[in-house]
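Left out: one protein chain. Kept in place: all the others.
Here is chain A:
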Amino acid sequence: MRSKEAGALTGVGRVREHSAAAVAGKYWAVFRTQLLNSLAYPLDLLGRSLLIVLFMWIFMNLWRVTYGATGESSIAGLTLADTMWYLMMAEAVMLSKHDLSETFSEQVKDGSVAYLLNKPFNFILYHFAAGLGDSLLAFGGNLLVGSAVVWLMVGPPPGLTGWIFAGAAVVLSWLLDFCFSALIGLSAFVVEETNAFRWIYQKFLLLLGGVLIPIDFFPAWLQTISLNLPFAWIIYGPARLFVDPSLARLGHVFLQQCIWLAVVGGIVWVIYRRVVARLVINGG
């Protein structure tokens, strides 16, 4: 009976089909809007990109000494140039990922999540599309500035395949990182303070993810641990692919990323559903 009444009242005059294109168009528009939003602060963007210059300069000094001390031209199959290009890609990913956990946890704490729920889109996908828009610009800036510096230091970058493969893997990296951010942010529902989790996650990425040292340089046991954790596939995966763009490696990186994405993404989804259920019961 109720639906009959609805029909009479809701004559808006336009048929909405909810086609896949229309739904994809929403998130594309969110992505685009975030891109514009990030472009509103070109200086901020440039400032973020300059950080990579400092990091690369430190790495260069560190690793030049290390390579000099060992007297080898390559360590674990990586030359000094490979290592520097690896680190450039690792830093570019690290510095461009969009940390949503803070936004999330604030929105969960003050209940403003609710206000994003009354629009016809999926909240998680909305944030991911927005995060991607922000990351893409920052990543572009970091790559541009970072490669210019590293080129001057150690010579030309890997070939085009490396750029394409790494670029593809980076998208999945962001997705995986986004899931972790969401997890940390949503944990605000149980604990008041999420900074500790954020700090731990960052350190895991730095050490076990291969931001500071390529995982290939680790002792065998630590390599095994690192490669069996998701953090390596956020940073190490695409960065290593960049300097060694083989199809076999590409397949392996993708497989690992997809497995972890399914695991962590699944957890996020379950928790998100519970958070929303609780939110609509108790208003945050």
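As a working rule, a contact is a pair of C-beta atoms (placed from the backbone, for glycine too) under 8 Å apart; a residue touches a chain by one contact, two chains touch by 3 or more; residues count from 1.
By definition in this document, contacts and distances are computed from a predicted model.
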(message) Name the omitted chain as UniProt records it, choosing among "Zinc protease", "Glutamyl-tRNA(Gln) amidotransferase subunit A", "ATP-binding cassette domain-containing protein" or "Cysteine desulfurase".
(response) "ATP-binding cassette domain-containing protein"
(request) Based on the whole complex, identify which of A:F121, A:W151 or A:F217 touches the chain you can't see. (result) A:F121
(request) Based on the whole complex, identify which of A:K26, A:R64 or A:R249 touches the chain you can't see. (result) A:K26
(request) Can you work out which residue in A:A40, A:A220 or A:L247 touches the chain that's missing from view? (result) A:A40
(message) Contact with the hidden chain only, please: which chain A residues?
(response) 2-10, 12-14, 16-18, 22-23, 25-26, 28-30, 32-33, 36-37, 40-41, 112, 114-115, 117-121, 279-283
